[in-house]
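For this depiction, one protein chain was excluded, whereas all remaining protein chains were kept in their positions.
Chain nomenclature is as follows: A and B, assigned in order of appearance, with residue numbering initiated at 1 for each chain independently.
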Amino acid sequence: MRVSKLAVIAVASVIAVYIRAIFFTPADVLQGVVQKILYVHAPSAWVAFLAFGLVAITSALYLWLRDPKLDYIAASSAEVGLVFTSVVLVTGPLWAKPVWGAYWTWDARLTFTLVLWFVYVGYLILRDALDDRDMRARYSAVLGIIGAALVPFIHLSVYMFRTMHPMPVLLKPSAPSMPPVMTVTLVSSFVAFTLLYAWLLRERYQLELEREAVAQREMTRSVNAESLA
Amino acid sequence: MPHNISAPPPEQYALSRPTYTPPGVLRSALIIARKDIQVELRTRSTIFSALTFAVLALAISFFAWDPTAVGPTDLAPGVLWVIFTFSGLLSLHRSFGGEQPTRAADALIAAPIEQEGVFLGKALANLVFIAAIQIVTVPAAALLYNVSMGPIALPLAAIVLAAAIGLVAVGTLFSAMAVTTRLAELLLPLLALPFFVPIVICAAQATSKLLAGRPAADVNGYLRLLVTFDIVAVVVCTLTYPSLIEQ
Partner (left out) sequence: MPPPTLLATHLTRTFGPRRAVAGVSIELNPGDCLALFGPNGAGKTTLLRLFGGLLKPTSGTASIDGIPLPGGPQVRAKVGLLSHHTMLYPPLTARENVEFSARLYGVTNPRQAAHAALSTLGALDYADTSVQSLSRGMQQRVSIARAIVHTPSIVLADEPFTGLDASGAAALSAVFTQLRDSGATLIIVTHNLDEALSLCTHAAIMRRGRFARLDTAPIPRLAEYTALYKELSVDAA
């Protein structure tokens, strides 16, 4: 099994970040050690949105350029994105229970992530339900574009509905209120997860290319057999 | 058998054949909407089943959530908008089904009209159906839950219209997609419901505030978001629909 450079770098950075997170970063005074789940939860959320953004962009590009590779990238990003979204939905409640007392509190961010999860699932089931390659690419691209246009509204409306999430400690206009040692760990985890995403995306994309090549060979073989009969 | 017809020269024949101007996007949308409504009036399948569902669901909700324990003004908006969503889905289902058995869809593609017009026509027809269903459902809810909706009738009508437009834009597009797949019944709700979330949140919260006696100005935020959603949804869905059709 060939191991790519990207795989090594991605896995190594994730391991490095977690060694730092577990052993070299102090726990939050109020929340205790469970706060460290932030270093899984937050970067996963980042990747979930990044993956969705890539689906949106490649969808628009596909309808413009009609390159099937764009469709494969979109599909791969959606699958990887679904995985990271699921991680967010699992780590969120694991964190919430000891800190807030309940697994699920319908707070804005997690609720939005849940709806995003369903959008991903819908996208993948749509692809699964279409056998024609060209139709599948077109329909997925349309869904990707609609998603890109309307997901911000889901975000806004869910926010209007409820807000209970800790305010973003990193993106306040003044200096971040996390101690620097934690900030470094958090930022490193974002970088590590982005590398992880890039690696998984590429692997999934390669898989899709190979699947398509096999399918083409099968079709050509059956068409030739048919015309000889 | 010799062929001895002498065809008239092209210029002459062109003059003798009337040239018609194909309808533009809006006109073709109206033609198609009219046809869809005609078909529905003839079969009454959609509105009837959606209405029956809505009224039954109202009754069942009443049994499920006892309004003596929780105030009806708290309950009614939620019930109303959940039923709006699901009866809407029910009526969206048949949006494109009628074109399949006789390949009427081919005639629509071959016709000298822009496909955006087809989408707008179908969405318009769906809007009429949803409006018809709501004209019965909302007063029925007021009646069964003993909630006075008279004073808020006008703002409520505006909210229902705005919500219906969003629902119909997204729902018509997804039903066009779903009807071509083998998982049509599953796919339409699965694809559409996440995008109905903004509609339901805004509409239900606004209705709730209005019923609680808050002034109309209080719900402006929700209404603005809803209307913006409608505009974006209609534009994006209309522009992407032709990509579903092309061959």
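Following the convention adopted for this analysis, contacts are C-beta pairs under 8 Å (C-beta built on N, C-alpha and C of every residue); 3 or more make two chains touch, one makes a residue touch a chain.
Everything numeric in this text was worked out from a predicted model, so none of it was measured.
Every visible chain touched by the undisplayed chain in the complete complex is listed here: A, B.
Note that of B:L26, B:A104, B:I135 or B:V235, the residue touching the chain absent from this view is B:A104. Touch with the hidden chain on the side of subunit B covers residues 1-3, 5-8, 10-13, 16-23, 28, 31, 35, 38-39, 42-43, 98, 101-104, 106-114, 246-247. The missing chain lies against subunit A, touching residues 133, 216, 219-220, 223, 227.
Simple rule for what comes next: only the chains that are shown with their structure count from here on.
Centre-to-centre spacing of subunit A and subunit B amounts to 32 Å, using the average Cα coordinate of each chain. On subunit B, the positions that touch subunit A within their shared complex are 170, 173, 177, 180-183, 186-187, 190-191, 193-195, 197-198, 201-202, 205, 221-222, 225, 228-229, 232-233, 236-237, 240-241, 243-244, 246. Residue ranges of subunit A in contact with subunit B, taken from their complex: 63, 115-116, 118-119, 121-122, 125-126, 129-130, 135, 138-139, 141-143, 145-146, 149-150, 153-154, 156-158, 160-161.
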